[in-house]
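This is the structure I want to talk about, given as structure tokens.
A protein chain is absent from this complex, but the other protein chains hold their places.
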Amino acid sequence: MSTETFDYKYFNVTFPAEHVAVVEINRPEKLNAFVEEMWHNLSKIITRLSLSPTIRSILLTGAGRAFTAGLDVQAASQGPTLNTGASANSDPARLALHHKAHILDFQACITSIERCAKPVIVLLHGISYGLAIDISVACDVRLATADARLCIKEVDIGIAADIGTLTRLPKAGVSMSWVKEVALTAREFGAEEALRVGLVSAVLPDKTKGIEAALDICRTIASKSPIATLGTKELINYSRDHTVEEGLNYTAVWNAAMLQTGDVKSALLSGLQRRKPTFEKL
Amino acid sequence: MSTETFDYKYFNVTFPAEHVAVVEINRPEKLNAFVEEMWHNLSKIITRLSLSPTIRSILLTGAGRAFTAGLDVQAASQGPTLNTGASANSDPARLALHHKAHILDFQACITSIERCAKPVIVLLHGISYGLAIDISVACDVRLATADARLCIKEVDIGIAADIGTLTRLPKAGVSMSWVKEVALTAREFGAEEALRVGLVSAVLPDKTKGIEAALDICRTIASKSPIATLGTKELINYSRDHTVEEGLNYTAVWNAAMLQTGDVKSALLSGLQRRKPTFEKL
Amino acid sequence: MSTETFDYKYFNVTFPAEHVAVVEINRPEKLNAFVEEMWHNLSKIITRLSLSPTIRSILLTGAGRAFTAGLDVQAASQGPTLNTGASANSDPARLALHHKAHILDFQACITSIERCAKPVIVLLHGISYGLAIDISVACDVRLATADARLCIKEVDIGIAADIGTLTRLPKAGVSMSWVKEVALTAREFGAEEALRVGLVSAVLPDKTKGIEAALDICRTIASKSPIATLGTKELINYSRDHTVEEGLNYTAVWNAAMLQTGDVKSALLSGLQRRKPTFEKL
Amino acid sequence: MSTETFDYKYFNVTFPAEHVAVVEINRPEKLNAFVEEMWHNLSKIITRLSLSPTIRSILLTGAGRAFTAGLDVQAASQGPTLNTGASANSDPARLALHHKAHILDFQACITSIERCAKPVIVLLHGISYGLAIDISVACDVRLATADARLCIKEVDIGIAADIGTLTRLPKAGVSMSWVKEVALTAREFGAEEALRVGLVSAVLPDKTKGIEAALDICRTIASKSPIATLGTKELINYSRDHTVEEGLNYTAVWNAAMLQTGDVKSALLSGLQRRKPTFEKL
Amino acid sequence: MSTETFDYKYFNVTFPAEHVAVVEINRPEKLNAFVEEMWHNLSKIITRLSLSPTIRSILLTGAGRAFTAGLDVQAASQGPTLNTGASANSDPARLALHHKAHILDFQACITSIERCAKPVIVLLHGISYGLAIDISVACDVRLATADARLCIKEVDIGIAADIGTLTRLPKAGVSMSWVKEVALTAREFGAEEALRVGLVSAVLPDKTKGIEAALDICRTIASKSPIATLGTKELINYSRDHTVEEGLNYTAVWNAAMLQTGDVKSALLSGLQRRKPTFEKL
Partner (left out) sequence: MSTETFDYKYFNVTFPAEHVAVVEINRPEKLNAFVEEMWHNLSKIITRLSLSPTIRSILLTGAGRAFTAGLDVQAASQGPTLNTGASANSDPARLALHHKAHILDFQACITSIERCAKPVIVLLHGISYGLAIDISVACDVRLATADARLCIKEVDIGIAADIGTLTRLPKAGVSMSWVKEVALTAREFGAEEALRVGLVSAVLPDKTKGIEAALDICRTIASKSPIATLGTKELINYSRDHTVEEGLNYTAVWNAAMLQTGDVKSALLSGLQRRKPTFEKL
């Protein structure tokens, strides 16, 4: 993977361990606030990593003091959607069709994380507002540093969050009373509260420790059969959105092919021989 | 709102803050136990507040020592559904049709809280049995006082809870093992346990503090754009019951119109000018 | 019930209290690891108890030091599904159809616990790996002893768990970030962690105390109207997999018949007379 | 039933046969075009007939030369929804909330036909435009006279039909290619075409014959056990919107109570004795 | 297959062509009316044929003058469900649980036709009442002879059809207006009407021609790759009950394994060489 160039504005992509990619949001001078180019770039990066035959897990983090302050509202207010000036198109129906297309496109970029075949671990640190939550709930495992300040900020600019937060949080295994409270009030909450309700699964003392812990998880996943870990992500995501009966049937059809992998033999033999197994590329 | 009369037996409706309504169950001499007139009145009150152009959030509480002891079983046992005497209609199929109609009507009254366009905050205190849980899980944010005694009481009178508890709890972000344990055993549990599992999102030391905390949430919500908060409630409720993909699409269609509100401009300008925004009536 | 013989290899079935059955996995010399005969036997036992007119609750536990170490991988690797040798049928499509049929059959055996009309309480102790999780998430209430060591072990043998763990955990009211972390890494976790995230609803100091606590729940359930407890299990399970609106309607149709039971009268009268009610056989 | 007064403006309600009601839209001077009061009245009538213990089937027809020309567009264009003048509320988001509430209310009135416990037979004759289709697809059995002129007219006034036509037609067992063609082009089609595609199940030569045929169906239904016919309507409607598996389970729960009716005995004995059975009131 | 014995009371099972089984209902002296043993036997036969490595298509027909007159009502009225005498268990709730279990068991027997991996072609001839429709709508392809007399008979004995007719007909691509008319009135209809509405896909002049035509279809299916035909049945059935998006995804997962079959090569080569391909056993 390291021989390919991942040159996307506002992002650093590195490969610190075998089969592991790190994607770093890199616009620290603006607290990693997102302009439109950024969500398109993030989607392109994730999609390429999803297709890579060698990458098996991904860490998503942010450069500087914040994970991200969310949407760059100043930039957005110049654009068509949050444009507070006069619109070129004054027919509300036509404008609605344009808004809908824009939101669906924005959502699709963030959903590419969920659709990514490989597990994505996110580390939230510092300011993690608005879009930070939309992004993190599309990731598979969420960690936070002790200094993380989280907020579903959207009601403060007059809108209901529409890039995934309100859709994915009700399925995140988190108290719905709490979800509504923080979404309706836009109050900030910290890492410990996020851990208590289960939004994140660990809190680390600082960013260095956080990156370390996240990379540990990435490396562990990367050491397993990718047939097993990719299937695990797919089947959990599928099951979240279907009845138990449908989930079981889909699982059976999925594993009907996947059990034929040579990885089972490799894993079993390595287990018997107490050595680390290696697995083919995807 | 204050000029309209909300004169419903067993309920007090007051407006202690701008855009905020407080609905108090008021049959304290019977621990606020519900007779049929009460659930119809509660539904009428909530539906009127839902349609009010000025109300933006609602606090639901109970007068006296208890939130509610639940269904007034003594009264109910005189009525057709739990009537333990001889039935006028002895054909079990026809009786079943009558029971079904009665349950659906009762459910619809409580569901009017969930359908209410405006967020409803509930404070549970003292005895909060049976119907108290059905009602509270239809609310958006749940708080409890330290003395609250909660119980899914229905199995103790030979029935499975049918007014919403068993339907909404599995989607409340609460441990399912715990849900089944308390629903199957009818054991009482306290506020701290409710907080630990996420059924409520805060515990307050007493009723005065509880009302204060709940009103704080109500006032905060009322200070935001109602387009944003109503949308937030709607989109979370919709997403709870649909796949992530359906939730995202619905969100896009919803916000296609809602982003056209002038509230975004008001909120953004107020943010820049560091003043409190005001928003039009609905 | 005690007069019927429950003679199934690898299982002990006893009736220590009225209306209560205890099913003990009994292959302690192999840490209760499962061979194919065992999941078929478990299913037969549970199905018989489900149909029994006298049994009202069931405790599932394991003999010896472990609840179960999961699938007996050694045995399985001799069989057709995880067979690491040459396959008799080398057409991948035909092999996939065989795998699918085998998985569906295995799943159906474990699902018989969820389908069992009577509530099933499970006590996890000691090693509780792989299939232990698949089984326990099909149960209604989960308890653990302090020494329990839990693990979603499947990725370590190159497969995604396919007997229910990945399908039911996303609906167990447990942090999804945590679910993915433990499922993707196969790391072991203890009873306290399981309690914190809500996978189990209580931790008991040792197995004796655990059995006692589980039997207490069983006896409490057995003392209630079986019409009420069976309905409670059915309605919670149904609601988990449907929208709130569908759940409410199903509940109304269900209770349309169930409210006609004489148990309501028995329960109400006993309540008034402060004595323990008795209820007819099913 | 005949002793109760059904006095609703724009409608005649008569009871020409035992257990049978006829609802006639009665604004012939305007081709039965609908003003708002009419859909509310239709809903009230249908809901009362649904609850009547004696009525078992309903015929819906129109007075004069047309079933209905649809929405009274002239009247509607004075109202808030299709008002082509300046709106009192110029915020598109708030206006959207008002439109949504208005559409949902209008839909609910027409849906009361589908929700009506008793089967509704509709006879389409003469002009049957726009709302005529929305109404008829909410009915159970559709007949037409040879002179019927049908049209999904809405695109001709710049809107997508929103009172049920576009939602129910895709589930009416009618060619989807045809549905889209007539909905997108607003072309008129006749009774024979409607029969060929299955939108109606019979074509009668004229209105007199049509009423006769529809009443025949009504009388036949009214001669059967209402437990059987009400269940049949409910189970078909439920199944249309659910998987086969869910439909089967719901059917089993429904009939678990309904099979206990005395009507089975009455019907069986009457069959043996070759006489017409009589069934209790609901 | 011919060497195995298929010895089930009331059924003849023969193998008139390679890979083709014929199942004949054989109780002609009672117009093939069903007693409980028969639906259990039908299910056993179909399940065995489903698992057979050699059978690829199945013809279902009836001996004598009728396909089946439906449930043997006389026998059923002696049994617990339609028993018109006094019930041993007089508690309506307990009785409902027994009814539910009985209906689900009966349904499961008929559903085994739909679950059968191999396509089932049914020929309806003569009297085809009640259960005849439940059975035929669980089959894949329906043919009728010109003399067939069909009827959804259940309302005539006071019940809503509960073994599949009301659940599967709304998804059979048949006019819903017609479905409701014939289900609510229990009127008889003939083969030509069944063809016109699409319930059957061909009408044959008599039983001999009907068997011939049905066997032709069976033989054609049996000449194709079983991987292709089994997949075709599975994917159509799945899609009927899911959204298009879910259907497409399931199809992709299904064919991910199935495209690996050697049958594709065999079929392609045979096509090029203009000879009949042969395919491995399942």
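When the chains are written out, they are named A, B, C, D and E in that same order, and each has its own residue count from 1.
By our rule, a contact is a pair of C-beta atoms (placed from the backbone, for glycine too) under 8 Å apart; a residue touches a chain by one contact, two chains touch by 3 or more.
All values reported here derive from a predicted model rather than from experimental measurement.
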| item | value |
| --- | --- |
| Sole contact to the chain not displayed, among E:Lys9, E:Lys265 or E:Lys281 | E:Lys265 |
| Residue in contact with the excluded chain [from D:Asp162, D:Glu188 or D:Glu280] | D:Asp162 |
| Missing-partner contacts on chain D, residue numbers | 73, 77, 81-82, 84, 92, 95-97, 99-100, 103-104, 107, 111, 114, 154-162, 164, 166-181, 183-187, 197-198, 240-242 |
| Absent-chain interface as seen on chain E, which is shown | 119, 140-142, 171-174, 197-201, 217, 220-221, 224-225, 227-229, 231-236, 239-240, 243-245, 247-249, 251-261, 263-269, 271, 277, 279 |
| Footprint left on chain A by the chain that the document does not show | 51, 91-94, 96-97, 101, 117, 227, 230, 257-263, 280, 282 |
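Here is the rule we go by: only the chains that are shown with their structure count from here on.
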| item | value |
| --- | --- |
| Gap in Å, rounded to a whole number, between the CA centres of chain E and chain C | 34 |
| Residues of chain B whose C-beta touches two or more other chains | 92, 95-97, 171-174, 197-198, 227, 240, 245, 257-261, 263 |
